[in-house]
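Only one protein chain is missing; all other protein chains are in place.
Moving on to chain A:
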Amino acid sequence: MQIKLNKEIDSRISAESSSASAKESVKELERAMQRSSENSEREKKALQKELSYMKDDSKLSISKLNAELERMSLRAQNSEKEAKMLNEQLEDLKKQLNECLREKNETELRLLDSAPLSVQRNPTDDQKLIKLLQEELRNYEKEVHEARRLKSSHTNVELLSEKLLEEQSRRKRAETELSKLQEIEAKAQKLELELASCTSLLGNIPDVSSYSNIADLQRQALTDLNKLGEVTSRLKELEVTLEFAEISKQRAEGEATLAKERAESASREVKRLELLLTAVSEERDRLRKDHNMLSNQKTRDGDDMSSKKMESDLSQMEKVVRELETTLHEQRELISQQHAELNLMNEKLSIEARKAKSLEREGDQLRSQVALLESKLGHGDYSASSTKVLRMVNTLAMDSEAKQTIEALQAELKKTKERLQAIEELKGQADAGTVVDANVAEKLAQLKNQVATLEKREERYKAVFLERISVFRKACCSLFGYQIVMNDEQQPNGIHVTRFTLQSVYAQTDDEKLEFLYESGSTNIVVNGYTSQHEIAQQVDIFIRKMNSIPAFTANLTMESFNKRSIC
């Protein structure tokens, strides 16, 4: 039995320890749950704040992107227009060059055909000059073509390099985002495992009541994560649009640089054309001189017609050259105007950029003001100078209150009507009001007389009673030898008692008094200082307590007091 007891005690102790440990574990789990819930709440709040910040940032970035896109599109359009203009000018210049070259060739042929004699004299020098000029022209043209090809290849190379850089940057960003995604996924898996472990622990513990809260927190966390994911996706979209905007910006800048380079090349070509023109004009002058020489020789030889033809051809050449010079001058002016316009556009762009920034700031301020106003509107604020708040006088509450008061008043009306009816009935029962009043007065007078007579009688009775009672007392005193004083008392228990105080006629002192209490037919002696004396106490014992006779006691006491008096 003892062993069993010990075993049971041990088992109980182990059970208690296990329960204590379980309780402790439960408490720890509850604390952990609280911490996790607090953490989740904090995370939720932080996520919500981040969401709000992200939303605001996304809105701002969207607005900025839209403005930048518009700017870039305008720039691109302007650069395209400029490029078109420059291309047209280049084409015109090329056409003019080709025409000049053709005319030169024609004039050369004419010169060759028309002046055989002059060629005979100095054929080799002129031919050499022409050939040299032609070769130079061809070389220049080749150089121009090669330069253009080099430029186009260079621009292509630049574009390709830019594209390569963009793609490399995209790859890097994608890789970083992928790594971040992997990290986030790992964190999410860890959190899910922790949550699953906590939920399993809570499921095992029966008394834990916050399981549903965890599920709600999980759902809220999932929804917040989904929102985060959506926001991140939007951010990525915005980043993509930003990249596209940057690419378009870079393309526009490249096109602008190309257009500038083309303008520069056009100006260089113009300069070269000028140089060619000067060379052509110099050659013309030389040819003129030669022609003059030839013409002088012809006049010597007598051939005027051919010289006239040569002169007309030369005049036409001069006209063409002048036209070319005027076109060159106009193109120079156009180019200078375009440069000035470009500078103006750049200044306008900078001014507009500043305006856009100031507008963005104003927009942010306005948004904050709008938020404040919306909060005020929602709160119900208004300006008394421009707005009045009105409501109907007879609202439903007022109507219900009015109905209640009306019902209460109607109930009071009914009560008062009932009272009036009762009063009228009472009045109807009585014959006349004046007769009732007279009887009442007579009765009152009679009653008053009766009261007076009764009072008189009472006084007489009192007086008579006092006389009689005094006579009775005197008689009792003279007959029985005791002066009796009667007083009514009320004991603490509430019972009314009559106290009789007897003093013998033969008493030698005023202290020799006997006191008796009379209650409902029974008379009892009261112990006082006189009755507690030895002699009196013996008599009280003998006559009252043993013989139960107060008269014998009082008689014996009077005899003794008489004997004492007579002896003294």
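One rule holds for everything that comes next: a contact is a pair of C-beta atoms (placed from the backbone, for glycine too) under 8 Å apart; a residue touches a chain by one contact, two chains touch by 3 or more; residues count from 1.
Note that contacts and distances are computed from a predicted model.
Trainee: If you look up the hidden chain in UniProt, what protein name do you find among "AP-2 complex subunit alpha", "Mitotic spindle checkpoint protein MAD2", "Beta-hexosaminidase" or "Alkyl transferase"?
Mentor: The chain we cannot see is recorded in UniProt as "Mitotic spindle checkpoint protein MAD2".
Trainee: Who touches the missing chain here, A:3, A:393, A:479 or A:567?
Mentor: Of the listed residues, the one touching the omitted chain is A:393.
Trainee: Determine and list the chain A residues touching the chain excluded from the picture.
Mentor: Residues 374-375, 377-382, 384-397, 399-400 of chain A touch the chain that is not shown.
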